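Of the protein chains in this complex, all but one are displayed in their positions.
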Amino acid sequence: MKTEASSKTTTIDQQNAVPTPEARGKKSGRGISRYMTVPGLLVSLFVLVIPLLVALYMSFTNWTPTRGTLLEANLIGFENYSELLFWDNRFVHAVVRTLLISGICLVLEFSLGLGLAVLFLREFRGKSLLFSAFLTPMMVLPVVVGYIFWMLFQSNGPINQILEIIFGAEAAVQWFRSPNHAVAAVIITEVWHWTPLFFLILLSGLKSIPENPVRAAIILGASPGQVFWRVVMPMLKPVIIVAFIIRAMEVIKLFDEVFMLTRGGPGSSTETISLYIYKLAFNDFQLAYAAAAAFLVLIGSLTLIHLMLLPVRDRLLEGNR
Amino acid sequence: MTEPKKLTRLQAIILLVALILTLFPIFWIVMTAIKPPTDWNASPAIWIPSEPTLINFKTLFDPDAIRAYGVGGVSQAATSAVIGSIIASVTATLLSVSIGLFSAIGISRYAKNSKWTPLVILSGRMFIPAAIAVPFVIIFSNIGLTDTYTGLIAIYVAITLPFSTWMLKSFVDDLPREIEEAAMIDGKSRLAAHLTVTIPLIKGGLFATTMFIFILNWSEFLFALVLSYSNINTIPVQLAKYVTATAGTLYGVQAALAVLAMLPLIVVGYFIQSHLARGMTFGAIKQ
Partner (left out) sequence: MSKPKLELVALRKEYDNGAVVAVDDIDLTISAGETIALLGSSGCGKSTTLNMIVGLEQPTSGDIHVDGQSVVKIPAGKRNIGLVFQDYAVFTSMTVYKNLAFGLEIRKKPRREISKAVFEVAELLGITERLKIPARELGGSELQRVAIGRTLVTKPDILLLDEPLSNLEAESRLAMRRELRRLQQEIGLTIIYVTHDQIEALSLANKIAVMNAGKIVQVELTTEICRRPGHVFVAGFLGSPPMNLFQGRFKHHADQLYFEHGVFSLNLSSTLNLVSIPSGRVILGVGPESLRLVSPGSGDASGLVSRVETMGSERVITVEIGGQAVHILDSAAVLPPRTEEAVDIAFDLNTLHIFDADSNLRIDLHETKVDHCEPAN
């Protein structure tokens, strides 16, 4: 609409032979303005593209810091990749574990966030204050979140204290000693940290849903539940997908909280992809191998997110007009 | 007009429980930060300190202060971490937002939107930091940027640039082009029009973006962890180091540092809460 309007003005102005900014702009090129995106492109080139290319090259070598410079390293083709995919159980487990943790986290965060958002459609006192309060967790830095929950989950910490009060003395759990409990601790931490983001996005989505289809459904006899599942949820779908993508992108990189909570332990029972790659690169100095792992994960997650993005890409574009 | 519905009693209770669950961890860290050393690791845990104290905060900047309580093992002040965090986050934020602002205007006003742009930008965010860190460490060690703020800031700018660009672009998009064109009819060049018309009009958005990028930079952990040896330090790195401190766990001091780290973010977050959704979703969700 807008472009149509502005092109219309241009034609009229040209007829009147008045130099419009548009016409003037064309004559003088667009001046310096044309190069406004150059700094951003340069930064991206030097600080993102080149390192990525280096990493890509590296992933086809058997280089480690002890074997001279990267250029002297041997090219070994896809050996790192096949090793990762077919022989490296720890990698495969890390991937499966990360997907599992991500899946559980997303479902919980979505359900809790949605429930909370629905409550916020109602009227009550102190709503704006409570809104801010519920957003607090997502403002806390991940390392601090990890540290807070590390304290809360200590065997003499408050969570066990509360469990003992409610379920008796045997209910206390050595959270970081058993694999299952450690994974649970990671999930609880993550859910506390990021449910507010789902809440925020879903609430803004719910508020922007037109009122009349909802009212139409009520008049046609739908119960509140039917209205919600049959009318509201389908209209909320694009927003839900956006929320899932945004969160999926982050949770797949899960590192800081786990680093603070368990360092991947006990054993490697809470080791995420990020943590495994970190350990490969900076504890074991298998840099080339780590780079290959990173690219595998990138390809995997890109495919996954592209699939999720398909139904809403237009909307995302529209948002960015 | 329809009348808004009120909360039922059950819903009010659910809301209250959710509120308690949300705020309890924050309450716990703040309480721990003002606990005297005897309360730190008491069994059962002490919820509200018997004698609230600021000694933990003092210890952050003066490691000897805690000695009076008979606690050793704090070998290093957190001063360098606080200063380091401020240097890295503030500089990187200003750079990222300035560069992003130009890119945002450029893309919004002069570039045709490609269907793939969002995906490309999103992919940039999806690469696992631990993996990008690998080539960085190699390149940086070759050009002497490891363990320097310059190197750390360069990475911070690069990883936050997609966020600042896209968030600012969504604000520029909200402005009608005609506003700048009017200024150009007055004889201003395009660049001057952008500087004197566009930028003042998105002041609010610029502020929100700056704060949002600051939150991202201030929270960053992994790059700081792998690029710092002795010269540079940030609060998250310092916090992680304390967890493995040999002298057992310095709960109170760590909690004090954690509180110090999260306080500015919570304040900043409240200021820009209406723009958080936009920032987090690359402008896909406005409001």
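Per-chain residue numbering starts at 1, and chain names A and B are given in the order in which the chains are listed.
Just so it is clear, a residue touches a chain if its C-beta (ideal position, glycine included) is under 8 Å from a C-beta of that chain, and two chains touch if they have at least 3 such contacts.
Nothing here was measured: the structure is a model prediction, and the numbers come from that model.
Interface note: of A:163, A:184, A:235 or A:302, the residue touching the hidden chain in the full complex is A:235. Summary of contacts with the chain left out: across A:132, A:178 or A:226, the touching residue is A:226.
Note on the undisplayed chain: of the listed residues A:90, A:177 or A:215, the one touching it is A:215. By the touch rule set out above, chain A reaches the unshown chain at residues 210, 212-213, 215-223, 226, 230-231, 234-235, 237.
Just so we're on the same page, only the chains that are shown with their structure count from here on.
Note on chain placement: the centre of chain A and the centre of chain B lie 15 Å apart, centres being C-alpha means. Within the complex formed with chain A, the chain B residues making contact are 2, 4-7, 11-12, 14-15, 18-19, 21-26, 28-29, 32, 41-45, 47, 99-100, 102-103, 105-107, 109-111, 113, 115, 117-119, 122-139, 154-155, 157-159, 161, 165-166, 169-170, 173, 176-178, 180-181, 184-185, 189-191, 194, 215, 218-219, 221-222, 226, 236, 239-240, 243, 251, 254-255, 258, 261-262, 265-266, 268-270, 273, 276-277, 280-287. Looking at the complex, you find that chain A touches chain B at residues 2, 6, 20-22, 24-25, 30-37, 39-41, 43-44, 47-48, 50-52, 54-55, 58, 70, 112, 115-116, 119, 121-124, 130-145, 147-152, 154, 156-158, 161, 192, 196-197, 200-201, 204-205, 207-208, 211, 215, 239, 242-243, 245-246, 249, 252-253, 255-256, 259-260, 273-275, 277-278, 281-282, 287, 290-291, 293-295, 297-298, 301-302, 305-306, 309, 313, 315-317, 319-321.
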